[in-house]
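One chain of protein is taken out of this complex; the other chains stay put.
All chains are identified by letter, namely A, B and C, in their written order; residue positions are counted from 1 within each chain.
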């Protein structure tokens, strides 16, 4: 396995040589499921400490669902809201609450919520960054007040860089 | 990598310890079809007494359709509105009219209606509680004015606790 | 009210005079909510007598949901199947089981199930006729075996002509 990995690294390394002169491929960063789990547990712990019942969703760099949990007795309607908050945060690499300021009537991107199968543009969705500050996914929290949701999402997102 | 995994397993293991002392299963309450029928008939009677033509939907604790009736000559468009009102009321355990106050432009959860396949956030949807005050489902009424819809929904929801 | 109704009848009567010579309007027959309720109760009683747990849906002449009930502990997935059976039966004025014989691979209307938001083409959906033999709606039953579903649907549909 380790040998295989080493060979793999070599192969990728060799493959990168022509890349450095052309622009044919991208090296990207993506959240691992271990990190997604860690974030989920950290957010859940923060919610429990605050006596808030929430749904927590983590999406990867491609805005695809990576991990999810619904706490007992949290709102049924928050399943979809939490997932949409996470997706929205990654779709536009932004705190969903900040996005919501731009989507109000008269706002510069009024009603963008109608795109992408439905966005959620109030607080509770946040990009997840790695230690280098690169966005590798996003977290969405729903079930408490918008302030609670944002605080829980923040606790989750921060857990992997602390 | 292996060490990291071991640590992770430990962390998760520790996290599971308090879990093992908490209750492992949930006992929940759900509306019966007899209750749903009784609520439907009570709401319908109230609508007839008020000369209002409505659609009435009852969903269970899981927000799934349990019973429905459309009165003759009521709006065709109210079929979906009544069902969505009932689902919305259970999704967030709230009077849909109260929810609507928070979803207006500038409101704290503006445009949440775009989640869950479409919510309805004006009056006419109400949680249904049993005699112990536990939410066991929800009712949605559509076809009259919003005041009439709410009054009919209230008459329905109250019928099983009177 | 009565006077109003009489006037209304006159107005409609007068309006019908030119109709009888031209073909500008149709007089149609539609199921009433009392009939829909009666059918629902008759089907439910038949299901209870047979110890089968089902979902029962009745649609009107326009294939719109008119009445519905889900018996306790019946399949969650049968909510949609029952409604789709009723709609399918009215969409094509046919026993859904007969339709299914034509939709198999090699059949003359193979995969028609993909139209109309999804059809169900196995037994359990039946047109509802009035005493004159006119189709005024349809019933869909799901939860038992296909034979049980069809028998319960038949009992429901027949109840208003017996």
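To be clear about the criterion, a contact is a pair of C-beta atoms (placed from the backbone, for glycine too) under 8 Å apart; a residue touches a chain by one contact, two chains touch by 3 or more.
A quick note: this is a predicted structure, and the numbers were derived from the prediction, not measured.
Asker: For the chain that's not shown, point to the residue among B:43, B:58, B:112 or B:136 touching it.
Answerer: Reading the full complex, the residue touching the unseen chain is B:136.
Asker: Just checking the interface: what residues of subunit A touch the absent partner chain?
Answerer: Touching the missing chain: residues 32-33, 36-37, 60, 62, 64-72, 76, 79.
Asker: Extract the touching residues of subunit C with respect to the undisplayed chain.
Answerer: 34, 37-38, 41, 72, 75-78, 80-81, 84, 100, 103-105, 111, 113-114, 118-122, 145-146
Asker: With the missing chain put back, which residues of subunit B would touch it? List them for me.
Answerer: 12, 16, 19, 22-32, 34-35, 37-38, 41, 60-64, 130, 136, 160
Please note the rule applied: only the chains that are shown with their structure count from here on.
Asker: I'd like the Å distance between the centres of subunit A and subunit B, where a centre is the mean of that chain's Cα atoms.
Answerer: Spacing between the chain centres: roughly 29 Å.
Asker: I'd like to verify one number: the distance from the centre of subunit A to the centre of subunit C, where each centre is the average of its C-alpha atoms, in whole angstrom.
Answerer: 46
Asker: Show the residues in subunit B shared as contacts by 2 or more other chains, in ascending order.
Answerer: Touching at least two other chains: 62.
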